[in-house]
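Here the complex is missing one protein chain, while the rest keep their positions.
Let's turn to chain A:
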C-alpha cells in the first residue's frame, strides 16, 4: 500500500502526508471514543481505550522484527568491508586536513 500515496497527485511532502494520515485516524478514533458514534458496550469500554497503546506496541514489534529479520538475512561481503574501511580512512584524513573534528566518541 506504499504506492498509494497522495504525494504524486497533489503537492504534498511525505511529512504532510503522514501528518494528514494521523489527523484522519485521530479524528475517527476520537469520534468513537467520545461516543459521538455509538459502539457495542464491550468495544466502547474495553477495546477503544487500549487501541492507541496497541498501535504503539505493534509499531515497536514491527520495527524490532524488521531489524531482526534483516540482521538474520544479511550477507557479509568481505571485499565491501575493506573497501568501506579504506574510504572511511580517506574521509577522516580529508576532514582532518580541513579542520573538522573526527572524534569517535560523541558522548
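As a working rule, a contact is a pair of C-beta atoms (placed from the backbone, for glycine too) under 8 Å apart; a residue touches a chain by one contact, two chains touch by 3 or more; residues count from 1.
Just so we're on the same page, contacts and distances are computed from a predicted model.
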Check: With one chain of the assembly withheld, which option in "Myotubularin phosphatase domain-containing protein", "Serine palmitoyltransferase 1", "Dolichol phosphate-mannose biosynthesis regulatory protein" or "UDP-N-acetylglucosamine transferase subunit ALG14" matches that chain's UniProt protein name?
Finding: "Dolichol phosphate-mannose biosynthesis regulatory protein"
Next item on the list: Please pick, from A:25, A:39 or A:64, the residue that touches the omitted chain in the full complex.
Entry: A:64
Next item on the list: Considering the whole complex rather than only what is displayed, give the residues of chain A touching the chain that is not shown.
Entry: 42, 46-47, 49-50, 53-54, 56-58, 60-62, 64-65, 67-76, 101, 103, 106-107
